[in-house]
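One structure, as structure tokens, below. Some questions next.
A single protein chain has been omitted; all remaining protein chains appear in their positions.
Chain lettering (A, B, C and D) follows the sequence in which the chains are written, and residue indices restart at 1 in each chain.
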Amino acid sequence: MDLLLIFIGAAVVNNFVLSYFLGICPFIGVSGRLSSAVSMGMATTFVLVMTAMVTWVLQAYVLGPLRLEYLQTVAFILVVASLVQFVEMVIRKTSPPLYRALGIFLPLITTNCAILGLALFIQLRGYGFVQSVVFGLGAGVGFTLALCLMAGIREELDLADVPGPLRGAGITLLVAGTMALAFMGFAGMI
Amino acid sequence: MKARVSARQEVLKGLWDQNPVFRQLLGMCPTLAVTVTALNGVAMGAAVVFVLVCSNLMISLVRKWIPGQVRIAAYIVIIATFVTVVDLTMKARFPELSSSLGAFIPLIVVNCIILGRAEAFASKNGPWRSVLDAVGMGLGFTFGLTFLGSLREVLGSGTLFGVTVLPSWEPWVVMILPAGGFLTLGLILGGVNLITRTVEARRRRAVVEASRVTARIAVTGIAPGSPARGEA
Amino acid sequence: MEPTLIPALVTMGGLGALFAGGLAFADRKLRVEEDPRIGDVLSQLPGANCGGCGLAGCQDFAVKVVGGEKAVTGCPVGGPDVAAEIARILGVEAGESVRLVARVLCRGTAGEHAAVKAGYVGPSSCAAKALVAGGEKACLHGCLGGGDCVDACQFDAIVLNENGLPEVIDELCTGCGACVTACPRDIIELHPEDRQLFVFCRNRDDPRTARKICAVACIGCGICAKKSDGAITMVENLAVIDYTRLDPSIIPVDRCSTKAIGFLHPAAPVADESAGQAASASAAG
Amino acid sequence: MSAAPAALDQTGGRATPTLATSPHLHGWWTTPRMMWAVVAALVPSLAAGLAFFGWQAAGVPLAAVAGSAAAEAAINRWRKLPFTLGDGSAVLTGLLLGLILPPSLPLWMAGLGGIVSIGLGKAVFGGLGMNIFNPALVGRAFMQAAFPVSMTTWAANRLAADAVSAATPLALVKFREPGLGAVEVAPPIRDLFLGTIPGCLGETSALAILIGGGALLLLKVANWRTPLAMAAGAALFGGALWACNPAQYPHPLFHLLSGGFLFGALFMATDLVTTPITGRGMAIFGFGAGFLTVLIRLFGGLPEGVMYSILIMNAAVPLINRWMRPRIFGAAR
Partner (left out) sequence: MVRLRLRDRSFRGGVHPRDEKALTRDLPLQDMPDPDVLLLPLQQHLGRPSVPAVKKGEWVREGQLLAEAQDGISAVVRAPRAGTITALQSGGTASGFPGRMIALKPGPPPPAADGEEARETAPVTLPALDPGAVAPADVVARTRAAGIVGQGGAAFPTAVKLAPPQDAKLDVLIVNGCECEPYLTRDYRLMIERPAELVEGSALLARTLGVARVVIGVENNKLDAAEALRSAAAAPRRAAWTAGIAVEVLPLRTKYPQGAEKMLIEAATRRRVPPGGLPMAVGAAIQNVGTVLAVRDAVVDGRVQTNAVLTVSGRAIRRPANLRVAVGTPIADVIAHCGGLTDEVARIIVGGPMMGVAQHDLAAPVVKACSGILALTREELGPSLEPGNCVRCGRCAEACPLNLVPSRLSRLAERQRFEEARDSGIEVCMECGTCAFTCPSHVPLVQWLRLGKQEARKLGRRAS
């Protein structure tokens, strides 16, 4: 039950994009087409889960015992960036189709605030290993959900007469704002 | 590679032409998250300016020694170090501000502006220009954040930098909620685009006017309004 | 200070060395062959992987630009400088010496020169109009006046003038050819900027019909062709200019009864030396 | 030029030949007629609201309509678009908004809501037919977030059995004393049906809503699938919970009749622009909205969830339309 709450909380109620403002850059950048949005969402979810595991281990077995908490930011980002780059290389070599579908999004994810944000949240809330993984998964699903909804809307808006100055990022932010208003309905659920 | 740019222009481009908030749409996460008040905007901007200047300078200095494959990781470590400095300093000196900015101070590490400037500018230019670029971009970011923060603070609480400016204002709570951030920035972006488009259209219209005049001269041989007209 | 600093340095140094070494090794082992230009383009990009281009990061953008799927100006962060650099790498602006400009080859103003057969109800787009009995004008080869070319131009270089015909603003025209493709009647062509003599009509109807439906149509009389020394030929009742053989000074433009053939700027002797001579010569003769 | 004018001369030259594409006939329903029909269908609800809350309550819908109409006219004028108040959509948006605001709301707030509805809900997308979210609900959600206190202050219903208390039935159930069962605090179904309870101007009387909404369904201005599916979603989910624990959770009929459920189902979820275009899509949309409504009501922090559930489903409409595209006639399964 606890894990379910963590999952729903991260996926819907406190959606990373719509209520924590994490991962806004890809949310605006990669939500133009639904196909890219799905791939991006899946790649991000993968990295989030991986980050949750790796940073938890790093914190529990290296930084914690050595009392180096102040190095968190540096260590986490280093680990995440290197790991993502490594995974990208592996996928690229081993499976070109998978690389085209997911891999090309990986470098974009390193600088996604959601990744580092997740790592920091996990430490802040003191989650255990399994909780961290579920939290990462929930955050990833929530990110994918928001991204896909937005991509669907933007494909629809491609056919609409959005006023010139608002086209692109402007209308995306306004839609995101309205979605944030709508998601306020979930407030207080967890 | 490009025309020589004056130091002044190097700084100024960040303020409007390549403003990271309004034009390049970089660093959106903190832009939206912390701009609940104008003060937050200034503080966040200052932190970014510091990190940007230091990291740009450092990267520009060591750029020749970093091998290509690991340069991103190296840059991140450099940036992360300065971010940690800022984070710890703020926690010690301005605990209130630090808590209101929350996780977004450590998250400066992954702010696209900083890594972007490192890759795009500092890794290719000398230390002096890199610092100028950093100052310009940082100030542009600060300006964007402060503007957004002021607007949201005034509408959302009737105050500016904590001072009441609209005494009998019924606060629009929505402005300090996430939704308000998205909506305000979306509308501001629309406004900025409207301004640039209007300017551009005016420039275009001037060109068209000029071409019309040329055509008329070509047809009549007389420039409109020129003294020759009377004789003809 | 000392005791805290050492483990910190060791940890970070260790982590850094570990990952740097691993990545360098992996890079060597797992390298994938690709177009060298992708790397060159990539090195010009900001590298922030911000997704501002709508693609999955700078690498993806570089691949798409090299592949021609994305415009060189597609990176909003890089701005014009980066675009120029990418263009240089791709050789997009490969030494084009003659500037091409779009030219509209119809001067049949509806209701004035060109007969109108009926009122039209429906979308104003030329392509849609052409489907309904060929639009309001009786001429099935002339400008439909719906402005599809205007919409197609990304540079605002083409406007519908007060006569309902498109007009190209030379200064803004980049010669991209979008209007040429957009026009369902093929009345827009790209020509060198300084070219002056054109046949401003595409009507291929028989002389009687042509004369009836438009006062400025080429009626296929062939007078210009006869005196052109072979540079103008009559194809399906329409005068066609072979610019490689053209000597504008010998073309009897003033003998064209409908003025379908003529100079872009009729009284612009300065713009084109030979055109000017032709104008004055014919005026004298 | 041809014989055409000659032949038409038989009419004294008054008719001109026309080029136009087939079909040459059009059905009776036009967009303005549909919009005004919905406005007319809202009259019973408005009348009931005025009966319950007094003539002064008319100010709120009037201010909302004025705000939205003014915004529409101003924006179109600025963008140099044709004047569109005649198509009724701006008036409809304002009226819908006015009917889902508390009767005691300050008038300037209602007007602001109307402006936000049109500006943020419609104009930014390019005007009629282009918007993703229901404009009236965007305005309502904005107001709810902007002025949470004013938006949850209710006037007492003059015709209510308890004409002093001013808490809505949903709030009574949501914020009841621990230990009390849902049934004990909920008003009788008869009051919910007639509307003699506190609440938003147009939402209280199920009877009035059913009269207007039913007419729309019969005229086929609104599609019956969405409201039916929405009722089914709420009744099934609410009913399942009620069956598990009747003391803790309210009866499904309570869900259907209380708050803005019927109003939302019949007037908001049937909005043409922001709901799916295929029958199956409408069913999914409605069911989802009904389910989310009950979810938010029972487990969220707010007593009412109709508005949010419809807005959330609005966001999913492009995806629903995409996946529910009908199979072309004769295409293989």
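Couple of notes before you dig in:
Just so we're on the same page, a contact is a pair of C-beta atoms (placed from the backbone, for glycine too) under 8 Å apart; a residue touches a chain by one contact, two chains touch by 3 or more.
The structure presented is a predicted model; accordingly, all values stated were derived computationally and were not measured.
Note that the undisplayed chain, when the full complex is considered, contacts A, C, D. Interface note for the absent chain: among C:63, C:132, C:158 or C:199, the touching residue is C:132.
Check D:130, D:159, D:215 or D:236 against the missing chain and you find that the one touching it is D:130. The chain not displayed touches subunit C at residues 117-118, 122-123, 125, 127-128, 131-134, 140, 206, 209. In the full complex, subunit D touches the hidden chain at residues 2-4, 6-8, 10-12, 14-15, 17-34, 82, 87, 127-130, 223, 272-279, 282, 325-332.
Of the residues in subunit A, those that touch the hidden partner chain are 158-159, 161.
Note that only the chains that are shown with their structure count from here on.
Centroids built from CA atoms put subunit B at 24 Å from subunit A. Annotation: 48 Å between the Cα-based centres of subunit C and subunit D.
The distance from the centre of subunit B to the centre of subunit C, with each centre set as the mean of the Cα atoms, comes to 34 Å. In subunit C, the residues that reach two or more other chains under the touch definition are 12, 16, 19-20, 23, 27, 48-50, 52. Across the assembly, subunit D contributes 120, 124, 142, 145 as residues in contact with two or more other chains. Subunit D makes touch with subunit B in their complex at residues 109, 120, 124, 142, 145-148, 150. Subunit C makes touch with subunit B in their complex at residues 12, 16, 19-20, 23-24, 27, 45-50, 52, 76-79, 81-82, 84-85, 156, 159, 169-172, 265-268, 270-271.
Residues 115, 117-122, 131-133, 135-136, 138, 212-213 of subunit C touch subunit D in their complex.
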